[in-house]
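This is the structure I want to talk about, given as structure tokens.
Yeah, one chain of the complex is gone here, protein chain that is, but the others are all in their spots.
Order of writing sets the chain letters: A, B and C. Residues in each chain are counted from 1.
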Amino acid sequence: MTDTASHEDPLLVAGQSYGSRLLVGTGKYQDLEQTRLAVEASGAEIITIAVRRTNMGQDRDQPNILDVLPPDRYRILPNTAGCYDVDSAVRTCRLARELLDGHNLVKLEVLGDERTLFPDVVATIQAAETLVKEGFDVMVYTNDDPIVAKRLEEIGCVAVMPLAAPIGSGLGIRNPLNIRTIVENARVPILVDAGVGTASDAAVAMELGCDGVLMNTAIAAARDPIMMAGAMRKAVEAGREAYLAGRMPAKRFASASSPIEGLFF
Amino acid sequence: MTDTASHEDPLLVAGQSYGSRLLVGTGKYQDLEQTRLAVEASGAEIITIAVRRTNMGQDRDQPNILDVLPPDRYRILPNTAGCYDVDSAVRTCRLARELLDGHNLVKLEVLGDERTLFPDVVATIQAAETLVKEGFDVMVYTNDDPIVAKRLEEIGCVAVMPLAAPIGSGLGIRNPLNIRTIVENARVPILVDAGVGTASDAAVAMELGCDGVLMNTAIAAARDPIMMAGAMRKAVEAGREAYLAGRMPAKRFASASSPIEGLFF
Amino acid sequence: MTDTASHEDPLLVAGQSYGSRLLVGTGKYQDLEQTRLAVEASGAEIITIAVRRTNMGQDRDQPNILDVLPPDRYRILPNTAGCYDVDSAVRTCRLARELLDGHNLVKLEVLGDERTLFPDVVATIQAAETLVKEGFDVMVYTNDDPIVAKRLEEIGCVAVMPLAAPIGSGLGIRNPLNIRTIVENARVPILVDAGVGTASDAAVAMELGCDGVLMNTAIAAARDPIMMAGAMRKAVEAGREAYLAGRMPAKRFASASSPIEGLFF
Partner (left out) sequence: MTDTASHEDPLLVAGQSYGSRLLVGTGKYQDLEQTRLAVEASGAEIITIAVRRTNMGQDRDQPNILDVLPPDRYRILPNTAGCYDVDSAVRTCRLARELLDGHNLVKLEVLGDERTLFPDVVATIQAAETLVKEGFDVMVYTNDDPIVAKRLEEIGCVAVMPLAAPIGSGLGIRNPLNIRTIVENARVPILVDAGVGTASDAAVAMELGCDGVLMNTAIAAARDPIMMAGAMRKAVEAGREAYLAGRMPAKRFASASSPIEGLFF
């Protein structure tokens, strides 16, 4: 699914190669047409769908999102949004596999409470263990804890997806050093998931060395979602290229002899 | 000089319309060929040249930067880098006008000291008054003081260019609220000038509502200046589009009923 | 152990009341005399000792730290620093209980790796469950994950101690919103443990509503540890009083009609 522009720097997840490093969700749009246009403007190739909230075939009499976002064009990534325990998350993944004719790629999230939507990392680890054993390719949502992130990689998850900030908050990357530490320790792709609010947040994630960014509300809740989708596409590319290009060192002044001179007092 | 992509949202400076909102300098490159390639990759249409440090015709026996960056293709913006008093800044602008056959557009900077390269705003105001009277179109470098910025506008400067951080520091936007206040008060274009270090910094500047960004070191001192130039191009566009698209409100949690709930304790 | 000054606002941990909200460690000092003087200057009543690194009676032929910090004057809080798995942490607590004649109060930490010293929250939860069952009063070091913090409270820990930043980093509170969320959710005391670098960091922790702060390196690695201990004492009191006094709302300008007007763009 790589496009020409980025074929030299593809995102590799579970043995598959992607030209876009921006992954998008499908919730909170006005209607399916707006969803379709925003997804298109984002350039995303991996589209995540909340199985428990979206009709992707469970109800044959209702509009099916897969008619708008056809699986032969997009990599559909079913997710377990709304699951607060191991069992419901695991069952949701099994259902998704059925609906998608055996596709194994899932995004696992097990949330800890309804107010904050922070992940429950203990339950997430348990669910990941089960799903990996059942042959799923698990992309896993987690907090920004470097030890938990490494554990999820060791379990066999194909990508680890730490939050930037709480789901739907738009607060941007609250703890860049944690994200950076997770990236440094990782051998699987690290994608920031949740908390991005605007274009610069996405660029920052990529500049920290993340392999990609997943977002939904930042696009869907913008005043003009379709324009924002295009902005996010460029921001992810800009951040990636800035990371690869190797930024100038930050110094207090151009005349400073060391990159850090005096920054810590 | 607008290109098709941005003809609906041009930057207007001194009655001229530009498709790109990224302005770049020409210092600190390996050689003129690298300068040329980086400028091209940046998509910039306005190119600023330090008159006192660059041969733009003063020395007929040396390579002339205008051969590489021809004035019929780029808007050349001579600047007064290296000037620490009113007189030398004013004289430098007059020299530039001569060398460029009467072009009036200049970037004024009067610096306060060599260690920090902070602007001397008092001298800057004086020089701006003189230059405006002499018919120059003055784009003016200043600190991030909203009162000084407004004063420079009232004098008749065609654009006001507050710093993000000290020249050559790469520290990004140190005081976003000041930049935002300057933007809110302005009737002329506000461009962030100096201090941008990486792509996200440029995006932040645009998301604050700035009309453009000017940079030099962030591109020239990157490990791969040409790739970084492209990253900056995309970052400026991403930030502009995110600004126009209207970002989602930031909240502590998706469930919060007010955008700010609890952020100040 | 309350002193007069703070008897109206004591810290309550495991049914015991303390006048000081600053807890200090004993590592990294020049010698026991410096330890003693710094502890005294800090005003701390709870002193944490790394059982595996300090002689508190294991070796009868060496100087015993309890001779310098006598348990009848200070509440000794043995900790499991240097433990990277459940078993060693649990065994260390049992040893401490023996050495301290049956005192039950311990600080549990189970670390995830030697480079970052981040906690292993999964192992921490397991160790906490065992220790609580064995009758220990467990003060528990953890990361700043609100869901894990709540879980540790539900297990029966008597205090939850999230990090501000990695142990020994001195980076201050990296994620104030997480700490704030932990405080809001808690029914047991929340104390920031690890990462404080200077006095203002301690004040910030208290202003977020924490019940106390524990530190070691910030005092021991200051140029003048004894003066820094006094600074930290005042900073914790200042932060606590500012929290209780109810700070002014933050606004962009005095003239702004709402506390937040324009802070999110």
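Heads up, the rule we're going with is that contacts are C-beta pairs under 8 Å (C-beta built on N, C-alpha and C of every residue); 3 or more make two chains touch, one makes a residue touch a chain.
If you're wondering where the values come from, they're calculated on a predicted model, not measured in any experiment.
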item	value
Which residue of C:L11, C:L69, C:L117 or C:I155 touches the chain not shown here	C:L117
Sole residue of B:G19, B:G82 or B:G112 that reaches the chain not shown, by the stated touch rule	B:G112
Touching residues on subunit C - with respect to the absent chain	114-117, 166-172, 197-200, 203-204, 207, 217-218, 221-225, 227-228, 230-235, 237-242, 244-256
For subunit B, residues in touch with the removed chain	112-113, 116, 118-122, 125, 143, 145-148, 150-151, 165, 171, 174-175, 177-178, 181
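We adopt the following convention: only the chains that are shown with their structure count from here on.
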item	value
Copy-to-copy rotation for subunit A and subunit B - C-alpha atoms, rounded to a multiple of 5°	180
Centroid-based (C-alpha) most distant chain relative to subunit B	C
Length of the line joining the C-alpha centres of subunit B and subunit C, rounded to whole Å	48
Touching two or more other chains - residue numbers and ranges from subunit A	116, 171
